[in-house]
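The structure under discussion is supplied below as structure tokens; questions concerning it will follow.
Partial view: only certain chains, each at its native spot in the assembly.
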Amino acid sequence: MSPRHLISIDDLDRAGIERILDRAESFAEVSGREIKKVPALRGRTVVNLFYEASTRTSSSFELAAKRLSADVVSVRSAGSSVDKGESLKDTIQTLSAYDPAAIVIRSQYAGAAQLVAGWTPAAVINAGDGKHEHPTQALLDVFTLRRRLGQLDGTRIWIVGDVLHSRVARSNILGFKRMGAEVTVAGPPTLIPRHIEALGCQAKATLDELHKADVVYVLRMQHERMREAFVPSLREYAARYQISTARLTPGQLLMHPGPVNRGVELSSDAIDSSQALLGEQVKAGVAVRMAVLYELLAASPVLAAVA
Amino acid sequence: MSPRHLISIDDLDRAGIERILDRAESFAEVSGREIKKVPALRGRTVVNLFYEASTRTSSSFELAAKRLSADVVSVRSAGSSVDKGESLKDTIQTLSAYDPAAIVIRSQYAGAAQLVAGWTPAAVINAGDGKHEHPTQALLDVFTLRRRLGQLDGTRIWIVGDVLHSRVARSNILGFKRMGAEVTVAGPPTLIPRHIEALGCQAKATLDELHKADVVYVLRMQHERMREAFVPSLREYAARYQISTARLTPGQLLMHPGPVNRGVELSSDAIDSSQALLGEQVKAGVAVRMAVLYELLAASPVLAAVA
């Protein structure tokens, strides 16, 4: 059987997403035990290849693999051959010689994970490739909402902030839509991609109708966007788009992929409010990544072949 | 039961210290076996969060956790969300979502570990917070001396060097005192805190009476103190305060928390002499940290609740 990958949330149809979520439920139960470990991937090797700084995604994948009893090899660009100018292709071929069951890759380049999948017999999991996609983020967010709401059909989700530069926005629009949600993106016009409606969502330049949302999903504002003049200033951005408890209606749920810039895209009171699901999202991350690893490596495949 | 932490050596009374030392004896025996491993924490997660460079403390905690069969996730500030400006609180809440049994934290800020304990249900172990405390260092030093001397009651211990900036000095004064030792601090007046006697120790500006000590505990001299003009020059500091074999009397024991600046606070001959316990201190570190993890996570608690 040919190798299977998770490059884009589009690799999964609704049944595939649901099967991963169901599996993640059972792993969430494992993570709630005192002994948070199952022998499913004992003796198998998972390579974590991170070309960008990351705490939560890299440690989440590392822990997911360890809780499945896999051996994990973590390679970061600092202190690696990457610094010696080795090409990505050569790095992948080197790591593939270890016969890993999976390669988890984060790269600053859109399309990197797809290329990697063409160079290795291992299962490739995209942990973020430039502005392109971050499919396990979408899965963990869908998982978090499904746990809260039962299902996503008809749920109105607003994705607020820097949609233009966000791989999370892209994967989550696709994932939320596939599960039946209605998605609206909102933010400064300079940070909303043209033709975003082609993905099946609405676009808003203001938060005037934010009260219509069931879920407010706030994106991280990259500080460097200020220097690039996409927004006039953090102060002005916060005044118009920051989500505070004052801007939320009581029943709305609040999400953010992290790490948060407190006082920029989110106010401190909002982060710490009971409407915020940020901790549940992180917790879901381990369970969902265990499920993705398990489904790709140990179970009958649910993911469509890529490339 | 509420979570228990080790933030300060003051969290432990004498019986609590002795119980950890007794437990450490049994783990020292494990570390002397060919198979240096027990299943006590199998399937549990220990997070090592180090915001300061460290070889010995971080690898010692890592090894202690692994020898207890825990899964370890190490997060360093380089390559982590910390670089993206995430607050400590948000980092802790993220890591807490992994449901770790313990978070081991080193920070450049005094009080950081105490704050962390208020933000997580995990047991928090302070691995050094600014100039405040380093309680496992005190425990391993007490362990090392108890092994050599049977007990510390009445033992005269001189702590020599930069007491002002040293978290080790602070924790060790408290720990040595609690075990019945008589503590004297000695060093340049600019590097001895005012009112240090309030901790129950004597202060000396010279080493003239060093021969009265049973144990000479030398602190690391931070090079940056030179630039800050706390001492006129390394040469002059060494002339007045460096501990060499010539300055030691034959029966005295020599200790240092490491890493050593050879030729500054310690001469090479002193480091390599049979009076030096530096290797025993490092070895004790693994056993004592295994004991702290075990007592906090697996045994009935001996540590007072903090915060």
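Here the chain labels run A and B in written order, and each chain numbers its own residues starting at 1.
The rule is short, and it goes like this: a residue touches a chain if its C-beta (ideal position, glycine included) is under 8 Å from a C-beta of that chain, and two chains touch if they have at least 3 such contacts.
These figures come from a predicted structure and were not determined experimentally.
Chemist: Hey, this file places 2 copies; any idea how many the whole complex holds?
Modeler: Result for the total copy count in the complex: 3.
Simple rule for what comes next: only the chains that are shown with their structure count from here on.
Chemist: Can you check how far apart chain A and chain B are, centre to centre, with Cα atoms defining each centre and the answer in Å?
Modeler: 39
Chemist: Mind pulling up the chain A residues that touch chain B in the complex?
Modeler: Residues 31-37, 50, 53-56, 59-60, 62-63, 66-67, 76, 78, 223, 258-262, 271, 278-283, 285-286 of chain A touch chain B in their complex.
Chemist: For chain B, which residues are in contact with chain A within the complex?
Modeler: These residues of chain B touch chain A: 42-45, 71, 73, 75, 78-87, 90-91, 93-99.
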